[in-house]
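Right, one structure below, let's go through it.
In this view, the complex is presented without one of its protein chains, the others remaining in place.
The letters A and B name the chains in turn, as written, and every chain counts its residues from 1.
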């Protein structure tokens, strides 16, 4: 069968139901407009009921049944849920938490990410699956494990930690220097003396390297299975692993380096979506590989793991599906199809009830799936348009989380506060790692690039020298990648280019005023800047009579040829952030894709060979006009007479104009 | 001496004081109108100062001294407080918490409920006590242990857990099916693989069975001592164990099956009583054996174990004593008489100070005790009157607590919200297990019967077919007793009789409106009902413009012959709950015992052979008239001219009329 440009479907757990049910369920999926199922993750005890004894006959039948109903298949390796025999035979494979408590059977992710034995067993089951399905035309790709994340503190993890540090620093003297271990007599004589810690009153150097360690270990864990599959798989089969929103467990850019595809699980836990914040996360996932991605799971209504598991309102599940596509998703899969009659997630949102009958949400999902099918051809081989890049740095996020100084400084919230007005104004933002190629973005914003290596600084300086406009947020350029203070004050290695330095930073318990443009208020954080070059322009100053901040520069900017560098030393209020966004967009000559659109209407565009497809979503409660350039053809949704009704979606192909 | 119909007294700890003090204390008790003391619980180290060496001489003298002052004696077995030699000699008897930490000496309840060794030692001390006092006329009964409850996670507990599961399911395949262990590869090959857990991310089937396990183990623990006593005791000596308010540690209906008497410890921790909620708990305790019960402990003023240990207001200790009697208590014992000079409870409310002089509360308690004495003859051999039954199911409570979906769904609060208007209107409610004989109750209400077995459903269906009126609250009929979803939607096995099903349930973060009768609002929880039978009547619908709930049925009812079944899909506001109560009481033709009584006045009635005694308590701040039928004789309290003053109590025997 031809692979559809846009996948839509669900996770299916045939192992949970009698085979007699399968055809009914699959027929309902087909009727709902689905074309894709994900199968197999968590089914280890069915695939390998006893050690070394494999049974794939049921899976063969499930894949065949799915295909008969027009479903392409993504196979998940089942390693997030080891069977009881495994952890009984090999108790050392069980995860140990930071307090030394060993996990038990019955939940999931209870294995140690460091266990060599577990790697062997996981590789074997993945290889066995690959042997059987690597050349199966019905199988389009592979998902490794499921939502990897929690580290382990067992003895193998400790040994890997020491090996990791040795590989990173070479000799212990280097570690001692980078970590500044003369402080509190921390000096290590040997790597083996370094304790493994994720939390607690430890050197922030150690704690940041813990994150580097989990990144390396999880990457190695995923690649272990990836290699086993790639050794046999058709090249057309992709390999991915599904990740979680804003997950801080490891550096996602690193983990995705050698995977084919990014995919993630988008949940709105409290059922009250903030569409801009959610869009930022899509853009981050797209940035992992700077390529379109999959929405591997999303909720049909509600989740079951927060204090109040409110359902999304009617229409919002559809809005979220189209938002994902607008931001670069090529697939939308719902979780879950039908709840198991028992087990931890029987209350989770689902498309059917346990009785196999539709839940109310299924009608909306099916209608959305049919729309996606209708728009599939237009959206084939298109990618989102963005002329602004925002830099996201896991090291920076971690460094701030480890030493917040102000508990209200949440780097994700600060990133989102910067992102919000830029996304609304520019209608397309790429979220990238610091070392990405930035040349095609006239504007680059790094909200709080706390950790900034010398080579990253050089890369950004080159960008500015090449005519780019760089905006740095507060706390930028403070640390190196061992979490050490740069010998120079912020922005450290970029201070010479900025021509200004941060004289002092302050944690605020109440807001202070700002004069100039942007004016308004600063809260949570304020830095005083001192220009040391005449051509630095002060945009804003603090108004704090009697206080340290009074009249000190808060935002400075400097032009360098056609480019510029701007440093924002304060966490701005939303209006000030909007003023700032307008200024820097104007300076970088970034125009919106569509002018005059109300801020409640999300505008995304995907461009392909000669095509431009707008995805328009009205997240608000009022109708709004949207004026499109060129000749518009509605390929999905209900956009008519240039008006978008409340909670409506319009997917419109525009010809006669390129996406700007 | 003749055993008084109503016992009144206190716990007495002679072991804490020099014998020289005993007579003074006992004389003060007698002067206070007391006729009963509880002795012995916690005194193991005095009864058995070294292993196998028993010393009851002091206890003989204490029982004799008590009797000399007119006190009948309840003896407590001391097993809640093992001596230091015991846990030192047998450290394996010490309780282990879920994190693996072993308890130490110095507190109480630090033994493992699963330890065979502890059972042996506890049985021996109980048998030694029984040997001495089983035929002692002064000893009227026995209390086993004290407030049993906390489970243990030691290796013996794990072994008992496996044996329990094997006994419950027979073979592992049945457990796998009932628990749906294909989910997350949980499948067990052997009972020995099943971990012992009370909390954490485990299968809710396992976690509910943990509660069944603690029920079985505590019941067995209590019966171990009960058997040792019964083997010797006079039949006139009762055996009980004192339990705690709304304690969720085990199924109290099961634990009481083979005890003679229910008794409990009624505390108002914050000193601000909600009399209706407190009355509900009395009714539950009475329901354990559907027989009058004992108030084994209650507070003289304040407790010492909450953040702010406020004392009850003047008059409230008396109100609470009479409330207990109105709801079926045949005894009221105060805790504590006099504080030990040191130890964990030296700040707890007491009748004397540590100096042996009265505390201010003693005057109120003594006056109440004398009233109780005066009313004793009238109340002898009477039992509370109730024409409405409410069903309480530990399985349902646990199942909801394990998977609340909305953190604000507290099953006890929801039970109380249903109970409140019904108790005020009907002036008598029995709280019963689901399998109780319901025939004599025209109205039966099950607030949230989440777990409903097939046989329970049949029992309730029989009740309706027999002309009964059954009201089910939200979340009813969802699960079987392995915590698995019924294949049919709610109310599962009762859905055919209801002629309607729950289409979808929603956790609410803000209230939604209700139209119809009852109208008002729903909060926390809302279910949409779909009738599939023409004779189903929709009483209320949601008003939720633009939302999933809008215009969907919230409450439906169906008549079946003389009976009816009603399903309430939402958590109603207090006014709506009152409207509903009035409707269903009217439908079931349940009349109040006394008409026109203000809601602040609690009306209870106890009926005996040809007698009807009203216990009237004005919990409010205003005087209220109460009109009694027939000829009234005030046997206690200050009810005169048919008026009850604020915070006053009237105990009135009415002749010439039966309790309705």
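Methods note: a residue touches a chain if its C-beta (ideal position, glycine included) is under 8 Å from a C-beta of that chain, and two chains touch if they have at least 3 such contacts.
All values reported here derive from a predicted model rather than from experimental measurement.
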Pick from B:46, B:387, B:558 or B:578: which residue touches the chain that isn't shown? B:46
Given A:86, A:205, A:285 or A:659, the one touching the chain that is not displayed: A:205
So one chain is hidden, and I want to know which residue out of B:341, B:413, B:440 or B:633 touches that hidden chain in the complete assembly. B:341
Which residue of B:69, B:160, B:302 or B:318 touches the chain not shown here: B:302
Who touches the missing chain here, A:286, A:338, A:489 or A:558? A:489
Interface residues of chain A toward the undisplayed chain are 99-100, 178-189, 193-195, 197, 200-206, 403, 405-408, 482-489, 503-504, 506-509, 528, 546-548
Provide the residue numbers of chain B that touch the chain removed from this figure. 13, 15-16, 42-46, 50, 78, 81-85, 88, 101, 104-108, 270-272, 302, 304, 307-311, 313-314, 339-347, 353-355, 357, 359-360
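Methods note: only the chains that are shown with their structure count from here on.
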What whole-number Å value describes the gap between the mean CA coordinates of chain A and chain B? 50
